[in-house]
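Report on the following structure.
Every protein chain but one is kept in place in this view of the complex.
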Amino acid sequence: MNKFSIDEMTKYLEEIFPQIRGKYIILKLEHSLSEVQLVATEANLRPGNTISGPTMFELADIAFYLAVISLPGSSTLALTTNVSINFLRKPEHSNLIASAKIKKSGRKLVVGDVEIFSEDMSQLVAHAIFTYSLPSSTS
Amino acid sequence: MNKFSIDEMTKYLEEIFPQIRGKYIILKLEHSLSEVQLVATEANLRPGNTISGPTMFELADIAFYLAVISLPGSSTLALTTNVSINFLRKPEHSNLIASAKIKKSGRKLVVGDVEIFSEDMSQLVAHAIFTYSLPSSTS
Amino acid sequence: MNKFSIDEMTKYLEEIFPQIRGKYIILKLEHSLSEVQLVATEANLRPGNTISGPTMFELADIAFYLAVISLPGSSTLALTTNVSINFLRKPEHSNLIASAKIKKSGRKLVVGDVEIFSEDMSQLVAHAIFTYSLPSSTS
Partner (left out) sequence: MNKFSIDEMTKYLEEIFPQIRGKYIILKLEHSLSEVQLVATEANLRPGNTISGPTMFELADIAFYLAVISLPGSSTLALTTNVSINFLRKPEHSNLIASAKIKKSGRKLVVGDVEIFSEDMSQLVAHAIFTYSLPSSTS
């Protein structure tokens, strides 16, 4: 069992991605699940006072990455191979929440989806499907 | 004809997205086409000294956005509705180049793709298809 | 309110798509939801005695189309604009079930997803996100 606590994962993330320190809060971390909140700043906006697409992509990617590396037997070297994302509504400037769920965990590929909600969880603003590739255990 | 020169577009981008100033260089801007280069920094890396997925997503999104708003009759309020991106190779820390092409420009939707190459254009590292939605002309 | 009963919808589908008569059974039809079962035959197989990808795509597309045209104010002229589908497991030759859910219904676009399950609903075999475009009400 190599599951991390939220504190351990937060520390680990800040070590490997020092540039995102303070930008995300891990709300939940369970088997096949994670929930991550964006700490929105001016840098995340695009014209119209709305959160930018790349900001939502990064939020979703981090939530899914945490769900993947929390799997027993997984590796922190897991890599995104495909993402398809639908942007549903223009979110106002706020601390969006991403909820990631693993739907299939294979030997080579891990597949699932991420929903991004407004801060009060009342509105779905984006939905993405992810495929991550796991490094070969023999290489 | 509302096409912009590269200089005009660079100034315009820095006005509406001050947070990306200095991060991207527009190399080409033609009807239905754009080419944008990333000025990579430590902030764009992920473990393994490779450019992160969200960095490539933002680069592709900016290149496609420029191609869209350069269309005659288009609007700077165009919004991303769907992106599907395949990550093909781990790019080394370098100034990647995105090449965007519009494939269909309709009244409501603009569709096309973006290829992301290594700095010397010898390797394709990511490929994405984009759909942007244009605001209704009557609203 | 222009919702259809399952019987009305079955008759309507057979009228507009006579070529799929007998190939699909509508199990559920509610606001923003539908469930459709494939009646699998040899024509749906690919090597390895597994249901082919195009068969699953058609099943998912029909389930989502039914959910879209069941929306109040929707139109039977709704058209698929984008689909991203992940194939998760090789399904054995069986009567797969697709479950479609609308996640955002706008004036121009309807967005949601479809999960395809094995006949006993115990395994998820594919997951897709759909965007449909609605014809302009003024044209």
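As written, the chain order gives the labels A, B and C, with residue 1 at the start of each chain.
In this text, contacts are C-beta pairs under 8 Å (C-beta built on N, C-alpha and C of every residue); 3 or more make two chains touch, one makes a residue touch a chain.
Computed from a predicted model, the values in this text were never measured in an experiment.
Undergrad: Among the options A:44, A:70, A:84 or A:105, which residue touches the chain absent from this view?
TA: A:84
Undergrad: Since one chain has been left out of the picture, which residues of chain B touch it in the full complex?
TA: Per the touch rule, chain B residues meeting the hidden chain are 82, 84, 86, 88-89, 103-104, 111, 113, 124, 127-129, 131.
Undergrad: Spell out, residue by residue, where the missing chain touches chain C.
TA: 16-17, 19, 42-43, 45-48, 53-54, 57-58, 61, 76-77, 79-87, 90
Undergrad: List every residue of chain A that touches the chain not included in the displayed model.
TA: 81-82, 84, 108-109, 131, 133, 136
Rule of thumb we're sticking to: only the chains that are shown with their structure count from here on.
Undergrad: Between 0 and 180 degrees, and as a multiple of 5, what angle does the rotation take that fits chain A onto chain B by Cα atoms?
TA: Resulting rotation angle: about 180 degrees.
Undergrad: Taking shared residue numbers divided by all residue numbers at the interface, is the value for chain A and chain C over half (same) or under half (different)?
TA: same
Undergrad: I'd like the Å distance between the centres of chain B and chain C, where a centre is the mean of that chain's Cα atoms.
TA: Distance between chain centres, rounded to whole Å: 33 Å.
Undergrad: Distance between chain A and chain B based on Cα centroids, please, to the nearest Å.
TA: Centre separation, chain A to chain B: 22 Å.
Undergrad: From the C-alpha centre of chain A to that of chain C, how far is it in Å?
TA: A distance of 28 Å separates the two centres.
Undergrad: Residues of chain C touching 2+ other chains?
TA: Residue numbers touching two or more other chains: 82, 84, 131.
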